[in-house]
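FYI, not all chains are in this one, though none of them got moved.
Just so it is clear, A and B label the chains in written order, and each chain counts residues from 1 on its own.
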């Protein structure tokens, strides 16, 4: 489970995504090919059934800041999946 | 010492105004977002607000800094409520002071616009047909579904405030 080969991240789910996945957060071990935020979004859409077909409007945050697709992911990062916001 | 907070307790208008008031401020513009009794043509009885709190706080700080740097002499404050709110409850207060009203109005408007656009806060609306997350359109549902999400999609300009 905690093989040294893998980058481990924490994923947070909010609002509609928490309801759909049934959880507020989980730990993920990333395949070596998944090194950037954009690739992570595509990977998660594949491996998390509740996310399939639903990622188009979802933004990703890395360590509490909105993340660009090209941003690199590092061991221990906290990645949040943010549905369209509706504050105010 | 800018006042920018997420709170589960009722928000105080006076507190927000005091936070931006100073002796050089001739104009203070304030915006209140209030839970109203309908949205998208549906009655609303309850709203639940949740936030990604640490990130929301950082985003609010960022927005406030941008606005204050853009307009020298402007000071802003924002309070956003979390938890269960009923019709008439204040969900958000934005305040901006400036020497003159033009800058105060502009800053206050920019503050609420950007908070609504980019601060990770979500609300779930409870009406007679159940509960749904505002702004969430489930891309897996077909366009002729008659649930709230599809309804919201048909009227994208009808935000809560």
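Keep in mind that, in the parts below, a contact is a pair of C-beta atoms (placed from the backbone, for glycine too) under 8 Å apart; a residue touches a chain by one contact, two chains touch by 3 or more.
The structure displayed is predicted, hence computed values, not measured ones.
Engineer: How is the whole complex composed, chain label by chain label, with copy numbers?
Structural biologist: A x2, B x2
Definition applied: only the chains that are shown with their structure count from here on.
Engineer: From the mean C-alpha coordinate of chain A to that of chain B, what's the distance rounded to whole Å?
Structural biologist: 26
Engineer: Of all residues in chain A, which touch chain B in the complex?
Structural biologist: 12, 14-16, 19, 52-54, 56-57, 61, 64-66, 80, 82-88
Engineer: Across the complex, what residues on chain B touch chain A?
Structural biologist: 33, 49-52, 54-56, 58, 80, 91-92, 112, 115-124, 133-140, 159-161
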